[in-house]
Each structure stands twice: as C-alpha cells, then as structure tokens.
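One structure is given below, encoded as structure tokens.
Heads up, one of the protein chains got dropped from this complex, but the rest are sitting where they should.
Our next item is chain A:
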Amino acid sequence: MEREYHVCTGCALLCDDIELREEENKTIIDSACRKGVAWIKNCQHPLECTVDAKDATPQDAIEKAAEILKNAKKPLIFGMGNSSLKAQEKAIELAKKTNACIDDTSSFCQGPIVEAILNDKIKSCTLDEVRDKADIIVYWGCDPSNSHPRHLSKFSYFPRGKMRQRGWEEDRTAIAIDVRKSDTAIICEDNFYQIPPKADAEFAMALTEALSGKVPKVTFGIKPKEILELANILKKAEFGVIFAGLGVVYSMHDLSPMENLLEALNKKTDFHLMPMVGQYNMRGFNHLLFDKTGYINRVSFEGENIDHGPQCSVVEVLKEKKADAALIMGSDPLSSLPGSIAANLKEIPTIVIDPCKTFTSQIADVTIPAAVTGVECKGEAIRMDGVEIELKQMKESDKMADADILEKIMEAI
C-alpha cells in the first residue's frame, strides 16, 4: 500500500514524512516530534471572529478591517512567519496598496543571516545536501534538540546519507559552540566549546587566525591549543556546515567575523552556513520581499517609493508611534517584543489574523480566525534552507485560509 505523507509546519524544518491514521476514533500522528504534534493537533484556544471584542461574522470583521486600513495614513503590517507564501504575497500587495510599513520577525532574529545569504555574502546549502554529504556539523549558538527536535535525526547528525553511509559514529563529527551545555551540546560530547555571552565574534576571529596559521588568543578560558585543534577538525571537512542560531545573531554587532571565518574555511575546504529559522515560513517572506524590493524586511511603501532601514522596523515604528493602525498576521508581538514597545499597539486600531488566541489578539479591535496552513488548508512555504515545499491539507476545516482573508480585505478596500 502506498503511504501518504504530509508536511509538518510546526517549525522551519518542514518534515515531509508525517503520517496520520485513525485508531479508536482518535487521530494518531506518526513520525512528527512533540512540537509538531502539538501544532498539528491545533490550538487549545481557537481565535474567535470579533469586532470590538464582540462576536461578528467573518464578513463584518473583514469589512471593519478594510475600513481601519483604508482610514489609516501609515499602517503597519507585521508577522507572516506562520503564513503561506500566497498569503505573504498578498500581504506585500496590501502594504503597497495602503502605503504601509511591512516587517516580520526576521527583523529581530535571523534576518541578517538570510540577508547575507540572499546577497551572496555567505555560502549556504540545503538540508538534503547536509544529510547526504556533511561530515563536520557545527551547532553554533543554537540548541536544535529543543528548537527543531528532528534536526539531528532527520537532516544533520544521525541519518545515513548518500556519501555518509557508515553512520554518525564513524562518518560525522558534531561540534557545539554555546554559552551553556545545551541538550545538543550533550550529544556532541567532547566537541563542546563553552564560550561566555557576547564572545562569539572573538571566538570566530580566533578560529580565523588559527586557520591562517597564527596562534589564536581569546580572553576567556579556552586555550590556544584547543582552538587550533578545532580549526584542524574544521579544515579537514569534506563538506562542513555551521548551523547558526540566535546566539550568534544577537551577540555579534555585524556578521563580518562569521563571513571572514567562512571565507577562511572555504580557502581550505567546502564550508556552509545555515540560519536556524524558527517559524515555518519566515524565510519565505524574506525571499518574496527580496524579489520585489531588494530588501528582506523593514520596508515602507509610499506609493511607488520604497524606504528601507531600521526606521521601518516593527520595533522602531511602534516605539516612535509612527503607525496609526496595525495588521498582525500569524504572530504575537505582545509576547515577542518588549512590553513597553508592544503596548503601543493598544493605542491604535489593531487587526489580528491567526488560528489561535494570542496575547495580541486580546487587545485587538478586529480578530479573524484563519486555517492553519499545511493542516487545515494547503499552501506552499520555504524551508529554513531556502527550498520551496508544498503543503497538503491534513483535515477538513470551515475556516478561511490566511491568503483568502487578505484577498477579501483587499477587495473591500
């Protein structure tokens, strides 16, 4: 019997081997991790359709949302990391139509790395290449065992790949560089390098020096000999990859130490870097906006003109109270942004489109429930390595897809 596989949208790994089966009137989900199962089985508190905190029909809520955006001079459109590619495309169109600022969570997480990859400043690869070829895997400032539970088993360390048939015990070396001994670092055993917070740039520079034959020095407790040993492991790689987490992004003023390290490594071997993207389609939004504007996030539309920069970021726009309305889709800025900044959303009319109740939906003027893409409706998304993946529908739902909601709002405007 041919098996039917689905794609899990619980994180940006987009595992494509998920099976559903019915047993005693219960749906059992096979192969998904606990994070994925929680996502697929849906939220405990589904979002209700409301206008001014009172129950409303989807049509009324859409009309009210259109009215808010139409009356706004400078709306903010934010989120989209958990939205389909089609919905993200519609959101960009809506931003153009309403002269809005548009931004996503990459603005304060993996944006700099995705931007460097799209601008060809950093060499990257796909997860399939990692599985088939990688022999040296570095988890830097990330803990995929918790953030992306199947990362090690499906793509990076444990699976047998085309050129790595002898398994993880003989064919692959996993290295962790982190400020604490994470669950992933435990798996890496002796290849764990504990560095102090904010020391990532210094460690990257020391590794670069070691690769060029100099004696590396750092101001913390790792000896030059240990750094030279690590550099030796790295330069012997046939196919190496660094998985860079938020620990790297947040601790470096800019990515140049990492770019220099990659350049030094690539003079001797074949090394790649991949961002540990969290939300399942954050990278999709970055790719789409980059294709249309040349920027991956933080864009403000003024008619045909495009402004880009920190002044257009969600943090600055809310902090400086530049927006007079907000549309939040598939994101929860009240949870992820500093409270003092996110609280400014309370002062402007806010629309939330999401499958579940969130902190932000509780202060919103209009809430519109959306189907979970890849679970309750089909769609497309871009995986954390930049590969487009088709998402199938897993179960029936009468909720509208996020793209359809945006389409109707645009029609109403």
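Note that in this section contacts are C-beta pairs under 8 Å (C-beta built on N, C-alpha and C of every residue); 3 or more make two chains touch, one makes a residue touch a chain; residues count from 1.
We take it that contacts and distances are computed from a predicted model.
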### Message
Tell me the UniProt protein name of the chain this structure doesn't show, selecting from "4Fe-4S dicluster domain-containing protein", "Hydrogenase nickel incorporation protein HypA", "Nitrogenase iron-molybdenum cofactor biosynthesis protein NifE" or "Monovalent cation/H(+) antiporter subunit G".
### Response
"4Fe-4S dicluster domain-containing protein"
### Message
Can you say which of A:T184, A:T208 or A:T373 touches the chain missing from this structure?
### Response
A:T184
### Which of A:N42, A:T126 or A:S153 contacts the chain that the document leaves out
A:S153
### Task
Touching the hidden chain in the full complex, which residues of chain A are there? Just list them.
3, 5, 17-19, 28-38, 131, 145-146, 149-150, 152-155, 158-161, 167-168, 183-184, 186-187
